[in-house]
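Okay, here's the structure, questions in a sec.
Here the complex is missing a single protein chain, while all its other protein chains stay put.
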Amino acid sequence: MSGNTFGTLFAVTNFGESHGPAIGCVIDGCPPGMSLSEADIQGDLDRRRPGTSRHVTQRNEPDAVEILSGVYQGKTTGTPICLLIKNTDQRSKDYGNILETFRPGHADYTYLHKYGLRDPRGGGRSSARLTAPMVAAGAVAKKWLFEKYGTSFRGCMTQIGDIAIPFESWEHVAHNPLFAPVADVANLEAYMDALRKAGDSCGARIRVTATGVPVGLGDPLFDKLDADIAFAMMGINAVKGVEIGAGFASVTQRGTTHGDALSPEGFLSNNAGGVLGGISTGQDLEVAIAIKPTSSIITPRQSIDTSGQPAEVVTKGRHDPCVGIRATPIAEAMLALVVMEHALRQRAQNADVRVSTPDIMRQKM
Amino acid sequence: MSGNTFGTLFAVTNFGESHGPAIGCVIDGCPPGMSLSEADIQGDLDRRRPGTSRHVTQRNEPDAVEILSGVYQGKTTGTPICLLIKNTDQRSKDYGNILETFRPGHADYTYLHKYGLRDPRGGGRSSARLTAPMVAAGAVAKKWLFEKYGTSFRGCMTQIGDIAIPFESWEHVAHNPLFAPVADVANLEAYMDALRKAGDSCGARIRVTATGVPVGLGDPLFDKLDADIAFAMMGINAVKGVEIGAGFASVTQRGTTHGDALSPEGFLSNNAGGVLGGISTGQDLEVAIAIKPTSSIITPRQSIDTSGQPAEVVTKGRHDPCVGIRATPIAEAMLALVVMEHALRQRAQNADVRVSTPDIMRQKM
Amino acid sequence: MSGNTFGTLFAVTNFGESHGPAIGCVIDGCPPGMSLSEADIQGDLDRRRPGTSRHVTQRNEPDAVEILSGVYQGKTTGTPICLLIKNTDQRSKDYGNILETFRPGHADYTYLHKYGLRDPRGGGRSSARLTAPMVAAGAVAKKWLFEKYGTSFRGCMTQIGDIAIPFESWEHVAHNPLFAPVADVANLEAYMDALRKAGDSCGARIRVTATGVPVGLGDPLFDKLDADIAFAMMGINAVKGVEIGAGFASVTQRGTTHGDALSPEGFLSNNAGGVLGGISTGQDLEVAIAIKPTSSIITPRQSIDTSGQPAEVVTKGRHDPCVGIRATPIAEAMLALVVMEHALRQRAQNADVRVSTPDIMRQKM
Partner (left out) sequence: MSGNTFGTLFAVTNFGESHGPAIGCVIDGCPPGMSLSEADIQGDLDRRRPGTSRHVTQRNEPDAVEILSGVYQGKTTGTPICLLIKNTDQRSKDYGNILETFRPGHADYTYLHKYGLRDPRGGGRSSARLTAPMVAAGAVAKKWLFEKYGTSFRGCMTQIGDIAIPFESWEHVAHNPLFAPVADVANLEAYMDALRKAGDSCGARIRVTATGVPVGLGDPLFDKLDADIAFAMMGINAVKGVEIGAGFASVTQRGTTHGDALSPEGFLSNNAGGVLGGISTGQDLEVAIAIKPTSSIITPRQSIDTSGQPAEVVTKGRHDPCVGIRATPIAEAMLALVVMEHALRQRAQNADVRVSTPDIMRQKM
């Protein structure tokens, strides 16, 4: 129990380090009988993959996934699904003096104090590379949820550094390298170019949402759907804040406006973000996350070495100037894993409950 | 597994409903040999207790805790500690037509859809009253952590509705009914009085912090210390957002400023909020939460009844006009439970690790 | 995580000590909508209750159960069910010098070494009295399984000390104080009377079985149905051996006889004991357990005191001369809890699987 398993009924155990031979995960609890092949998973991995634009790390990894178990003749068998992604482009030499010093904003200091030793190559296990197996596992959950309930997941960038990005349309997201929901990203790309040239990095704000979520998912205490979402999101590298629905804006709201009124046609607003009392309402889940600026920058920073002496740290190597860019598919995957977990729990406890629902609401379920 | 257990090594199982005979919890995993009596727990319960000022619900509950097991001759025995709090002031008649209608912002709708039936008395299990056993369990964790590592926990209100509250001093917090860190709360009380008179409610922002946290607590994936904090905080009733350290402000920070530099005297800032790579740095844990306005207000709201027909809902009874007020001791308790859990985990995995640390840093550990 | 929770989806957290104010448990995961009252639980508690014949401890406890939560208007709500049993007849003075010495066969020695302190009153938490809450929880599981699938549980004594007890009929079991499946228990009672007069105790062998078990319960690795049964049974106080189906007799069987042949009418034998590959076949579950002789006997035994010096130990107080007698309802309850857990798991993972089964077999499902 070093916490490397996510979920209980749909349990994903993650393993590997940035520069080891391979990374991957074992999914335990995928229902049997679903058709599944590598192609079902590779698409989301490609969305997260490094090297796809000048705005992300130039590490060149195909991130090709292999299914090692749990699938027979193209169908899941109900047994553990091991997904393996081989590491192919590790350049350990790029990592300079990071073994002897602590990079500000990085896990170097804490790993050494926790374990007494650490794998410095590419951040070892603290690398964001370890989100790749989660994206793979999330793809399996997405497929099952879509086939079973029609649930779908989407995400986009809503702010990058100082620039708020207006929402124009979901359809733009796939057509620019920043996952921005706008047609024209020229200003955003110029911003990123200037930042990279300055040897600096910036933060981002990401929105992620689920549509077609069954009503009734989540447990009152403590495994509330929103609590599990917060856990999943804050567990993504570099995330420093999580909001559900109105989020921090609810501080200045009044009770007369925050609580979403209901009509026979359904809820009239979604300040709740799709969760009331920890349980899904059937409305869209609405989640926002704050991602800190990349800590790996070429600008020298003040630090100390492992003997406590002052040291200047410069991070060489290939890094994302905004780790938030590739966070969108990761956040979608983590949200899918949470919904999957609670869908299975709901089946366990309430499989035979019959609820009378207005027709109009049933469309939301 | 309806999620009513919080933690694994220090596992707190919560039970009860707002208007049942009793609420309580079972703590499994408290180390043996610590002196413990009801008096050690009652203090925090009294801070959370209803009826203590005109700004909170007038429900009058002593919330007296009884230790039913796990303590022998004033010492914990290492076996489960059952804490019982009897309910004494339930006025079910106050709850009007809430059985047939769905109160906006409440869990009525989702409970009925999840379970097919619900206990409407005082919100049943979705009542914030169920945080009392967590405050009790948190008091046990606080005591152990303080005796063992000198760790302490504090919280305060930093915004109520539209009014941001400046931080003057921790010492003021205990001397006003709003947990505000300021000497003069006249303007805040006037704001609350006006709101109550208007039959409305407001949100709040709470800060909670831990000092003297051992370095090295937390697991890289997925049970990061900050992820578990987010889970714990979002699990508190009415919380809609969680931040660690710089939180959402990190979106507009640059890498050159966000990453906390180190000197031989220690970290020079705390944008990280005390967590790097999911593991505690030994600095203060800094957490902020957003709490939505109370959904129970006397202003009529538009809703539907259980047959899907339009209905107007007015919530009678005794309610907090700002649930955020009593959230401070709750948030402290939840933070303590997370730190306790990870302190025990660290002992399991790394009990014999010896780390060389600069003297100045050791003071923080 | 001191292991006081049994099960995951139907999780029973046990608390209390033999001579504390109360014992009890919290059931988390009971599906909503089942009618439940104290009367549904009390019956099995009465079967396990002390003081019902001269062959068991003369401690006089009504073991009256109270439901503190999780039931509203006579129906389970899907939230935690807290069951409380108050201790009423503790005579701590009976326990002599057991605080300073280690009673052979008892947990005194191991508790002190594990925890550094112990509650000596009636064995504290190691008392078989703590099985009472499990019997109560088992009664809830039995009720749900019977209403849902028609599953039922029975147990009987098959050997007491040197005397093997032939199986005549299940109907005799309720009509004698030894849970023996025979009409005439005169010889067994005489054996017990002689043993008690001699100040000695004896072991027993118990058979417990489930009928009407759904097919497909259990997980291949590692939570096999039979592995979980072994865990549950070996967890009962004083149990030293567990068998499924043919058990140890299978050592001398041949492959040509052990493997149960199938015909269109079903399995032709049940050496498997209802489990193949860790998964239920739909046949009766057949379990046998060995229970050691009571360690609390009035005959003096050689031991040491806590300073390591030789000491003679005599156990006074009121004890069962054969703890196996009251083990039957306990073993039934534990078996029911295992089946309940796996029934819920099966719903989570395979709720929509359709299997084609010969009609004749479907009757068993």
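For clarity, chains are labelled A, B and C in written order, and residue numbers in each chain start from 1.
Criterion: a residue touches a chain if its C-beta (ideal position, glycine included) is under 8 Å from a C-beta of that chain, and two chains touch if they have at least 3 such contacts.
All figures in this text were calculated on a predicted structure; none of them were measured in a lab.
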*Touching the left-out chain: which of A:S53, A:T77, A:S152 or A:T211?*
A:T77
*Taking the entire complex into account, which one of C:I41, C:I244, C:L285 or C:A343 touches the absent chain?*
C:I244
_In chain A, positions touching the absent partner_ = 1-5, 8-11, 13-17, 20-24, 26, 28-29, 32-33, 66, 68-70, 72, 75, 77-82, 114-119, 121, 124-125
*Which residue numbers on chain C touch the omitted chain?*
1-6, 8-9, 14, 102-107, 109-116, 125-126, 130, 159, 161-162, 195, 200-205, 215-224, 226-235, 240-256, 258-264, 268, 271-273, 275-282, 290-297, 299, 301-304, 306-310, 345-346, 348-350, 353-361
*Extract the touching residues of chain B with respect to the undisplayed chain.*
8-9, 29, 31-33, 78-79, 220, 344-345, 347-353
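Simple rule for what comes next: only the chains that are shown with their structure count from here on.
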*Based on the averaged CA atom positions, which chain is farthest from chain B?*
C
*asked:* From the mean C-alpha coordinate of chain B to that of chain C, what's the distance rounded to whole Å?
replied: 39
*For chain A and chain B, let me know how many angstrom lie between their CA-based centres, rounded off.*
26
*Among the residues of chain B, which are close enough to touch at least two other chains?*
1-5, 8, 14, 114-116, 125
